[in-house]
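Can you read through this structure? Questions will come right after.
The complex appears here minus one protein chain, its other protein chains still in place.
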Amino acid sequence: MSLDVMARAEAPIPLAAEFRVDPGELLALVGHSGSGKTTLLRSIAGLWRPEEARVRVNGDTWLDTETGVDLPPHRRRVGIVFQNFALFPHMTAAQNVMAAMARGVAAPRVEAERLLELVNLAGYAERRPAALSGGQQQRVALARALARQPQALLLDEPFSAVDRATREKLHGEIVALRAHLNMPVVLVTHDVNEAQFLADRMVVIEKGRVLSAGSTAEVMSDPAALRAMGLRELAAMLPATVAEHSADGLTRLDTATGPLYLPRIEASPGARLRVRIMAHEVILSRARPEGLSAQNILAGRVARIVAGEGPAVLVHIAVGEDEILARITRRALADLGLAPGDTVHAILKIMSVARDHVAGAV
Amino acid sequence: MDWDALRLSLSLAAWTVAILLPVSVLAGRALAYRRFAGKGLVEALVMLPLVLPPTVFGFYLLVAFGRNSPIGQFWQEMFGHQLVFTFEGLVVASVIFNLPFAIQPAQRGFEAVPRDVREAAACCGMSPLAALWRVELPLAWPGVMTAMVLTFAHTLGEFGIVLMVGGAIPGETRTVAIAIYDRVQAFDMEAAGLMAAVLVGISLFTIAVTYALSARVGRRLS
Partner (left out) sequence: MLTRIARRCLLAAAACLGLAVPAVATEAPVVAAASDLQFAVTEIAEAFRAETGHEVRLSFGSTGNFARQIREGAPFDIFMAADEQFIADLHADGFTRDAGELYAVGRVVIMVPNGSALTPDPEMNRLAEMLAAGRISRFAIANPDHAPYGMRAMEALQSRGLWHDLQPFMVLGENVSQAAQFALSGNAEGGIIAYSLALAPAVAAQGRYALIPETWHAPLRQRMALLADAGAVAEAFYAYLQSPPARRIMARYGFTLPEE
């Protein structure tokens, strides 16, 4: 049930990309506006045909310029969520969802309500798009895409038209939804953090060409990719297990090299998750500090140091098998005299680990 | 009150709308969504009847369908009489000179449907025909409605072309607009005024009803 994509074109924009997404996997196509990522997505859906391309899903060929196969979008079982929702304004939420269902579906109304419940919109079935907020509309769009029982789910910058708070909420919901997404999922985004948060694999596109591809961790360590994506707002996803909830409103997570505290989250002890740790919020210390207000102190080893253009550098710190990123100034680096291989402690305030930065592990 | 003439006018308007409705939808949609070589030329041709004076246009129609034309001669052979100077001839002329009214507003209506909504329809598994019926038409409906109202009203009022192509034959091609002109020429101002009032009344009624319907549809969507 994998999705195989190859696309090559000279005009209107240059393209040369190839990738594969396995069922249940979420691959992020990351790049700036005009990099060609949306064009790639549209060619998977059948909304655009490159000069040379091949799209195969689960053994079915949707597009092959060599043999002349080019199925129109309505004959590809693809689910797509557009940037501006693209809901049918004259239909209710339930009707929108049912519009994507194939003819033979037994009880479409029931199924529509089930899907709406899945995206946390139970009770909104009779609302029209005009009476829904941006976030709600996007959820309906997602339910509609799923109603198609698609062989591939495509998300075209689905969160850029909503405000930040809603976006982060939707991120969490997507992660929770992953269990129900057993098809290949392709997410197009210009937001690196979003990609890192949601994706298993990433493909960085610049000017239509693949700059870097691989697992999220691999790509996030690739200097070329990092440079292309800009070094701001970088974060690491640290795997952890829920240990216990304390009476004073905190939760303790266990990582490879020590405990991590954060404000209480809704998760049962034993649950495995990933925590996003923003690189610019990490303080480094050679020795284990004492008397600090910060409660989170993780020991690690400097794996790599990547220089940026400005006064900052990015320090990759190995924490067991995983990695944390720390962004400090060149001056600080020089003062500490850090080099790859050195032991170092990463310090993080509890309050710096936001609830929304926790994702269920895959 | 020339009831024959009124009947002819309403009938002509109704036939014109009936024939142009599918044309309006299909041509309006095609012009809205397709790009093809010569599209600009097609759009200009559609607008031509608006730009030409009615008498000039009527003259060209007479030449194109008259007894000396291939179409006229074919008609003569098939039916034993001319196409021009008959009600059928008026319908043909009316369909042609109403093209801009029938197509343009419909085209705008279809253009107003957002592109990503149409793409979403396709990605929902709707064939182009299904998308037209379930998504595009419900949204472009006001444009099509306007097109049909304009066509109806314009046909009721058309004079020059109907006179040229129809010949003002009582009971066959003398529509209300021409009958009014006739009564004025006969210095029968009373009859002329009465018919004019009836014509205006019917036109206003039709337009009002149509817009009320259209507003209802619009409210449902918002």
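Miscellaneous remarks
By letter and in written order, the chains are A and B; residue numbering begins at 1 in each of them.
In this section, contacts are C-beta pairs under 8 Å (C-beta built on N, C-alpha and C of every residue); 3 or more make two chains touch, one makes a residue touch a chain.
Since this is a predicted model, take the numbers as computed values, not measurements.
Put simply, the missing chain touches B once the whole complex is considered. For the chain missing from the display, the contacting residue among B:L31, B:V46 or B:V84 is B:V84, taking the whole complex into account. Contact with the chain that does not appear here is found for just one residue of B:E119, B:E158 or B:D182, B:D182.
Here one chain is not drawn; of B:A27, B:V46 or B:L62, the residue touching it is B:L62.
Mapped onto subunit B, the footprint of the missing chain covers residues 4, 7, 10-11, 13-15, 17-18, 62, 66-68, 72, 81-82, 84-88, 137-138, 141, 167-172, 174, 182, 184-188, 213, 217, 220.
Methods note: only the chains that are shown with their structure count from here on.
Our note on geometry: subunit A versus subunit B, Cα centroid distance of 54 Å, whole angstroms. Those residues of subunit A lying in contact with subunit B across their complex are 45-47, 72-74, 76-80, 82-84, 86-90, 99-100, 102, 128, 130, 141, 144-145, 148.
Listed in rising order, the residues of subunit B touching subunit A in the complex are 114, 116-117, 119-128, 130-131, 134-135, 138-139, 220-222.
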